[in-house]
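For this view, one protein chain was removed and the others were kept in their places.
As written, the chain order gives the labels A and B, with residue 1 at the start of each chain.
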Amino acid sequence: MSASHTVQGLETYILFTVAGTTYALPSRDVRHMEMLEGVTRVPNAPPFVDGVVFSRGQVVPVVNLRVRFGFERAPYDLRTRLIVVQSAGRVIGLVVDSAREFVNIPPTAIQPPHEALAGMSGRYVEGVASVGERLILTLDLSRILKFAENLSMDLSS
Amino acid sequence: MPKILIVDDSATIRKMVRSSLRPLADAEFAEAGNGLEAIEQIALGPVALIILDLNMPDMHGVDVLKFLRRHQGWSDVPVVVLTTRGDEASRDTAMEAGATEYLTKPFAPQVLLASARSLLADTAAGPRV
Partner (left out) sequence: MTVDNGNPFSDFLDDYFAECDDHLMGVRRLLLTLESSVGRSEINRSALDELFRHFHSLKGISGMVELRAAEDLAHSLEDYLRALRQREATLTAQGVDALFDGAQILEQVIGARRDGTQPPSIDGAVAQIRRVLIDAAADRAAAAPSADTLSTAATARATQPRWRCTFSPSADLVARGVRVDSVRKRLATAGEILNAVPRVTRDGAVMFEFELAAALDEATLAAWRADGIIAEPMGDAEMSDAGNGRATPAGLPELLPSIDAEPGQAGGVSPSHFVRVDLTRLDELMRNVGDLVISRARLSETLGRLERRIPSAEWRAIQENAVAIDRQLRTLREGIMRVRLVPVGEIFRRMPFVVRDLARETGKRVRLELQGQSTEIDKFLIERMMDPVLHLVRNAVSHGIETAEERIAAGKRPEGTIVLSAATAGDLVRIEVADDGRGVDADAVVARATEAGLPVPQGTLDASHLLSLLCAPGFSTRDESDRASGRGVGMGVVQAAVEELSGSLSLETTPGAGTRFTLELPVTLAITDALIATVGGETFAVPQGAVREVMEVPASGLLQVERNEMTPYRGGALPIVRLGRLFGLPDSTRERLHVFVVGTGAAALGIAVDRIVGQREIVVRAIADALVRVEGISGATDLGDGNVVLILDPAVLARHMRERPDRVFAATGASR
């Protein structure tokens, strides 16, 4: 009954920036975006989890992508956004430096990531696309959200 | 401890009657929502006064009254029937069937209280002439 996210073979993506780099996630994985207010810290959560917020009545973990990708943490500012995504039945919020655009990217424009593109976020990148003059990294959401069950044990020194 | 039986299909009215009669210091109250329950209450123990609504589903108050008056043990229990404005026919039938007094709804609590008091005092004093 419903139209898909693709139009003539194009898929719509949401673009956002983390530490200066532009990344993309398929809009079908994105529930909505909001500004961040009042994240409650959760003791003993993994270090890349800033805490939890209520989003549409649900308790949603807040994953800080800067920290997740290995960058230095930065304070939230007016451009910081929470992108609420869904993946395998889970609803998670991703904190990014900024987010505003939707673009359509044809699958043909996405190349697999270069081996040399290790970098900080290498593990989580699924592909590289050129859109106009920009280079955009598309992300593998499930890898971002996966974490070792006993990660918390690693914290105790 | 005289037991007063309040019979009315409206829970609200039963509460109101109970509240009106609360000043009767030593009285005990029982309630019934229809004729059969009222008769059951009477069967379970002696009742000193009955406040009886007439217009009830299943068994009209008049029929309850007739049943009572037919039977030895209860023919003397004072009964105050509650009638509604405009239903004089039921009121008359009730009086003929043996009601002791009638009160028209909406009634003022003091009036009900006064009736109850005097009827209870009479009973205590002895059978009515």
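We take it that a contact is a pair of C-beta atoms (placed from the backbone, for glycine too) under 8 Å apart; a residue touches a chain by one contact, two chains touch by 3 or more.
This structure is a prediction, so every number in the text was calculated from the model and none was measured.
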item: Chain not shown: contacting residue from A:39, A:83, A:96 or A:110; value: A:39
item: Touch with the omitted chain, as defined above, among B:5, B:21 or B:39; value: B:39
item: Residues of subunit B in contact with the chain not shown; value: 9-13, 15-16, 19-20, 33-37, 39-40, 42-44, 55, 57-59, 63-64, 66-67, 71-73, 84-86, 105-109
item: Hidden partner interface residues of subunit A, rising order; value: 1-7, 10, 12, 27, 32, 37-47, 49-54, 56-64, 73-76, 90-92, 102-104, 145, 147, 149, 152, 155-156
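As a working rule, only the chains that are shown with their structure count from here on.
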item: Where subunit A and subunit B are represented by their mean Cα positions, the distance between them in whole Å; value: 76
